[in-house]
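A protein chain is absent from this complex, but the other protein chains hold their places.
And then chain A:
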Amino acid sequence: MRLVTHNMLQCHVKGCNSNNFPLQLSDVEIEIQETDFNPKFLRNMLSKLEWNALVKTALEINITTLPNVLPNDLDEEFLKMLHRVLLETHIKQGQMICPNCNHTYPIKDGIPNMLLSETET
């Protein structure tokens, strides 16, 4: 799972409707997979991103290249760095924990398990 996808995720346990984002990463294994640089797509995605959550998540996995505030001027160098973080950084193993209800979503072979039990739906 790419980090850009993680930024779109929230907990979906029934009744868990606030403070359910971002899911906290723990015990993760990261892998970098290179892919084509697409500045237009990045710019489009920026309007959907929650920047603060992204910075927080990145720090959890020791990525320290992101500024605390999104700069106004997005030059190519910045977009390339962003490309690396959002689209080339994959979470292979580990878990995601909801900050509100503590539900743990395991990640195996890069695939998060989002299945809920009967009582959580």
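We take it that contacts are C-beta pairs under 8 Å (C-beta built on N, C-alpha and C of every residue); 3 or more make two chains touch, one makes a residue touch a chain; residues count from 1.
In this text, contacts and distances are computed from a predicted model.
Candidate names were "General transcription and DNA repair factor IIH", "S-adenosyl-L-methionine-dependent methyltransferase", "TBC1 domain family member 20" or "non-specific serine/threonine protein kinase", and the UniProt protein name of the unshown chain is "S-adenosyl-L-methionine-dependent methyltransferase".
Mapped onto chain A, contacts with the missing chain fall at residues 1-2, 4-5, 8-12, 21, 35, 38, 40-41, 44-45, 48, 50, 87, 109-116, 118, 121.
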